[in-house]
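Note that one protein chain is taken out, while the other chains of the complex remain in position.
== chain A ==
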Amino acid sequence: MALRLLWASRVASHLRISVAQRGFASAVLKDLKYADSHEWVKIEGNKATFGITDHAQDHLGDVVYVELPELGHSVSQGKSFGAVESVKATSDINSPVSGTVVEVNKELTESPGLVNSSPYEQGWIVKVELSDAGEAEKLMDSDKYSKFCEEEDAKH
């Protein structure tokens, strides 16, 4: 746990955002928005960067492959656009916002494990040009997402 919090603090410091500490639970970064399918998004003007959360990567296990979309591909909020493979499963990645893919993280082709080791930083998956900036209002902030994860885990 101590290492995880240290890692989260370092990331937060680099990104100049603060960390919500959740004890033994997965790291959740403030100033990001979160989807209920466990993707995070960072919005900067008309562009957004997203990936899967620490909660997601922890539950998925070691990621061995990331299926990336093509540049120019249209993504829609809540709809799948790619997948990760871990253990024996392919798991959909759903887009937290709508837009057009302008960049994909090619590092993930050779190093899919970045999604596990650095889900909010080196493990980012796509960058899009937003088609509807207002959609971000539908997403959860860090406090709501933390609570959401706790409630989800408590059910099992």
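Operating definition for what follows: a contact is a pair of C-beta atoms (placed from the backbone, for glycine too) under 8 Å apart; a residue touches a chain by one contact, two chains touch by 3 or more; residues count from 1.
Here is the rule we use: contacts and distances are computed from a predicted model.
> Determine which name in "ALA-interacting subunit", "Elongator complex protein 4", "Proteasome assembly chaperone 2" or "Lipoate-protein ligase A isoform X1" the UniProt entry assigns to the undisplayed chain of the complex.
The record names the chain that does not appear here as "Lipoate-protein ligase A isoform X1".
> With the missing chain put back, which residues of chain A would touch it? List them for me.
Per the touch rule, chain A residues meeting the hidden chain are 37, 59-61, 64-65, 67, 78, 80, 83, 85-92, 94, 152, 155-156.
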